[in-house]
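Just one protein chain is left out here, and the rest sit where they should.
The letters A, B and C name the chains in turn, as written, and every chain counts its residues from 1.
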Amino acid sequence: MTAGLDVGFIGLGSMGREMAAQLVKAGHRVRVWNRSPEPVAALVALGAQAAATVAEAMAADVVVSMLADDAAVTSRLLDEQLLAGASATVHVNMATVSPELARRAAELHQRHGIGYVAAPVLGRNDVAAAGNLSILAAGESSLLDRVAPLFEAMGRQTYRLGERPEVANVAKVSANFVLISAIEALSEATALAEANGLAADQLVELLAGTLFPGPVYAGYGALIAERRYDPAAFRLVLGLKDVKLALDAGTEARVPLPIASVLRDALLEGIAHGDGERDVAALAETSRRRGPAGGAR
Amino acid sequence: MTAGLDVGFIGLGSMGREMAAQLVKAGHRVRVWNRSPEPVAALVALGAQAAATVAEAMAADVVVSMLADDAAVTSRLLDEQLLAGASATVHVNMATVSPELARRAAELHQRHGIGYVAAPVLGRNDVAAAGNLSILAAGESSLLDRVAPLFEAMGRQTYRLGERPEVANVAKVSANFVLISAIEALSEATALAEANGLAADQLVELLAGTLFPGPVYAGYGALIAERRYDPAAFRLVLGLKDVKLALDAGTEARVPLPIASVLRDALLEGIAHGDGERDVAALAETSRRRGPAGGAR
Amino acid sequence: MTAGLDVGFIGLGSMGREMAAQLVKAGHRVRVWNRSPEPVAALVALGAQAAATVAEAMAADVVVSMLADDAAVTSRLLDEQLLAGASATVHVNMATVSPELARRAAELHQRHGIGYVAAPVLGRNDVAAAGNLSILAAGESSLLDRVAPLFEAMGRQTYRLGERPEVANVAKVSANFVLISAIEALSEATALAEANGLAADQLVELLAGTLFPGPVYAGYGALIAERRYDPAAFRLVLGLKDVKLALDAGTEARVPLPIASVLRDALLEGIAHGDGERDVAALAETSRRRGPAGGAR
Partner (left out) sequence: MTAGLDVGFIGLGSMGREMAAQLVKAGHRVRVWNRSPEPVAALVALGAQAAATVAEAMAADVVVSMLADDAAVTSRLLDEQLLAGASATVHVNMATVSPELARRAAELHQRHGIGYVAAPVLGRNDVAAAGNLSILAAGESSLLDRVAPLFEAMGRQTYRLGERPEVANVAKVSANFVLISAIEALSEATALAEANGLAADQLVELLAGTLFPGPVYAGYGALIAERRYDPAAFRLVLGLKDVKLALDAGTEARVPLPIASVLRDALLEGIAHGDGERDVAALAETSRRRGPAGGAR
C-alpha cells in the first residue's frame, strides 16, 4: 500500500462514513458522495474531497459504495447512462443486498467494462470506526487483489469467497440469518426460563460461560435480561430486512427455511407492537408477550 | 474435601460411569449400582464398591443418580417404599429430566425426610471423563454446600440457581434448546449457502471466525460440512428428547416456543429418514433434502 | 334391533349423558356409572339403572365408555383386576383418546377375553342429544355388527374403518386436527382482512358462500366475526388436547406436522392470555393480538 488509490466513496450512512474515514486515514485519495450534505462535510474535514454528483464519484479509479438496500443501489447506481460514462474500472459494493441484485449488477457492470466486487461486512459502526470489520469478498481474483489495500484499511480480516460476486452476498445473508436465529432462540428460552422462575441474567451467564463464548450470546443476552433496547445498535426493522433477504434467496434457490419463517413472524409482531426502531434484542419482548407474562398485563 | 463422602451412585451409562470414576479418584467412598453389570465391574476395578440393589446404594449418606430420562427415574427411584427405607439424607439427581419430574421428586423426597438437589450437567462424556462438566445446581443452600465436594470432583464450574430444584432442570432444558436451535439454524444456512455455490466449510469458517467463536458453531459446523455424523457424540434421538422436554415445559408454563416446534418437526423428519442414531448435526441432511439437493436425488 | 341389548355405560359427561339417553330411548337396558352422582340420577329418571361401581357396569353384556381422556381411561378401566372380573364380552370406547392407548387397551382386553372396539364420534353435545353423531368405528367385524344397534341409536352414520381399533382413533385425531387448522387459517385471514379494512363478516360470508359451504367455516366464522366465545361449545383447552394427540401420534409414527405445531403455539398463547375456557374460535384473538390491533391496545 505505497501510493494510495484513487477512490470514489458513495453512501455515508452510519457505516459508510466510518469506512470512508478509514480509507482517508490510510492515505487513499477519497472523493465522497452522499445524499445529504452533513456527512460529506465531516469527511472533507478529515481530508476527503466532495463529489457533487454520483457521476463525479464514479470518475475515480475505484468506486466503493455503501448504500442502504437493493432499492437504493438500483436507483442510484444501476443506471446504464451512469455506468457508460464512468471511468472507474472496479466497483466494490459493500452493502447488504440480495444475491439476485449482485447477479444483475455484475452483469450490467460487465457490459460497461467495469469490474464488480461484492464485499458486504460483518460488524456494526463501532467496529467500522476501529477499522475492524470482517469483510466477505467475492469477485475476480485480480480485482480482489487490487482492492485489497482498501479492505486492509477498513477491516481486520477478509474472507475471499471465490469469483462470483453474489456468493459474498449469500454469505452475508446467511450469517445474519444465523445471528438473528440465535437471538430468537435466546428470546424464547428466556421466556421459558422466566415463566419458571429462572432469571434471564442467570440463564445468559451460564450459556455464555459454557456453550456460547463470544459477544453474541453475552451481548444480546444482557440486553434481553436488562430489557434495554434503546438506543438500538442493530434496529429490529433491519433485522426484518435481513430475514427477508434470506427468505427471498431461499425462494429463488428453492430452499425452505422454516427458522427464517419463524423469525419473520416474530419480527413483524415486534414491529406491530412498536419495537421496530428498538434493538433487535427486543424480539425477547415478543416472546414474553406471547406467554403468561403478556397475558397478565 | 478432607475425609471424603459416603456416596451411592445410581446409573452408569456413558456419562454416569465417567462421573462416578471422578468421585472415586477424588477419594470419596462410592458404592455403585447399574442395571447391567459391566460398568459396575469397571468401577469396582477403580476402587468403588458394588451395590447389589438400588436400595443398597440408597443406604449411603449421599446418593447421586444419573439415569436416562423421566421414565427411568420414576420407575427406579420415585418409589415410596424405597424412599421410606433409605438412610440417605440427600439425593442429587444429575439426569436431564423434566422440571415437572423435579417438582414431584422434591415433594416426594421431602415427605421422606430426604433432601433433593437437581444438578443436570452440560458437557458430553469426554468432558465428564476429564472432570470438566458444567453443573447446573439448585436446591436448599445447605444441601448444595454439603455436596459441593462432589461437584468439584466432577465439574469445572457449578452454577447455583437457587433453592427450587426444578429451576436447574429448566436451565438445562433451555440450554439444550438454544444449542439445538443453533445447529438447526446452521443447517438451514448451509442448505441456502450450498444451493448458491458457497461451500459449507467456507460458511462455517467465517461464522466461527467472526460472530461465533467457541466449540458449538465450529464443531457442529465441521460435522455438517464434512457430512460426518458417525459415531454420534450427541445422538439425534436424544436431541428430540431434549426438544420435547422444552416443549412440555412450555406447555406447562403456557409459553409458546415456535423455534422448538420447528426443531421437533426437523428431528422427526431426520428420524423418519434413518438419522436417529447419528449425530444431531445430521439435521443438516434434513435441510439439504428439503431443497433442490434433495429433489435432485 | 328387536330385544335391545344389556349395556353398561361409563362416563356421563356432557357428551356421555346424551349418548346414554339415546340408548335408553331406543329400548336398550342401560346401567350407568359416573364419578359424580347428578347425571346418574337424570339417566335413572329416563329409565336407566344406576351402577354403584365401575365393576357393576362392567357386568353388563356390552360396555360403552365415554371418559375424558387417556388418563381417565387408564385409571378407571385399564385395570387387570377389573377386566379379569368383568362379564362383558365387548367394550366400546367412544372417547377421544390416543391411538397408542387404543393399542394398549385392545391388547389388555384381549388377554381377558373381552372384545375391544374404538368408536370415537364427531359432533358436539347438541348433535349427541339429537342422536345424530357421526361414529368412527374400528374393531373386529363381528363385534362391530353386534354393537351396530347402539351406533344406530346414537348416530346418524357410522364409518367402519377396519379391524384395528386404533385406526378409528387416528381418524378422529386427524379430523379434529383438520378442523382446528381451518379455524386457525380463518383466524389469520381475519386478522389480515381486518388490518386492511375488510370486515370479518364480509370475509366469512364470501368464504362460506363460495369455497366452503357447511357449518364449520360459517359457524366458527360467525363466532370470530362477532367475537362471541362464551359459552364455549368446544373449549380452547380441549382444542389443545386434540392437537397434542395429533402431535403425539405424529411423534410415534415419525410424521412431522408443521401445521399442528403452529396450532399448538397459538392455542398455548390463547390459554396464557385467558382464553382457555372460551370457544376455540378465540384463536382469532391471538391472531388479532399479534398484529397492529394488539399493538394499539
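Simple rule for what comes next: a contact is a pair of C-beta atoms (placed from the backbone, for glycine too) under 8 Å apart; a residue touches a chain by one contact, two chains touch by 3 or more.
Fair warning: this is a prediction, and the values are worked out from it, not measured in the lab.
> Determine which one of C:Ala26, C:Ala55 or C:Ala193 touches the chain that has been left out.
Spelled out, the listed residue whose C-beta touches the missing chain is C:Ala193.
> Just to verify: which one of C:Arg31, C:His91, C:His109 or C:Arg290 makes contact with the chain not shown?
C:Arg290
> Provide the residue numbers of chain C that touch the chain removed from this figure.
Against the left-out chain, chain C lists 99, 122, 134, 136, 157, 159, 161-162, 164, 166-167, 170-171, 173-175, 177-179, 181-182, 184-186, 188-189, 191-193, 195-198, 202-203, 205-207, 209-217, 246, 249-250, 253-260, 262, 265-266, 287, 290-292, 295.
> Could you please point out the chain B residues that touch the chain left off the display?
Considering the whole complex, chain B reaches the absent chain at 258, 265, 269, 272-274, 290-292, 294-295.
> Name every residue on chain A in touch with the hidden partner chain.
Counting only chain A, the missing chain is touched by 244, 247, 250-251, 254-258, 261-262, 264-266, 268-269, 271-272.
One rule holds in what follows: only the chains that are shown with their structure count from here on.
> Quick check for you: after a Cα superposition of chain A on chain B, what is the rotation angle, between 0 and 180°, in steps of 5?
180
> Using mean CA coordinates as chain centres, what's the chain A-chain C distance in Å?
One centre to the other, that is 52 Å.
> Quick one: report the Å distance separating chain B from chain C, using the average Cα coordinate of each chain.
Their C-alpha centroids are separated by 38 Å.
> If a residue has to touch 2 or more other chains to count, which residues of chain C qualify?
In chain C, residues 258, 265, 269, 272 touch at least two other chains, as defined above.
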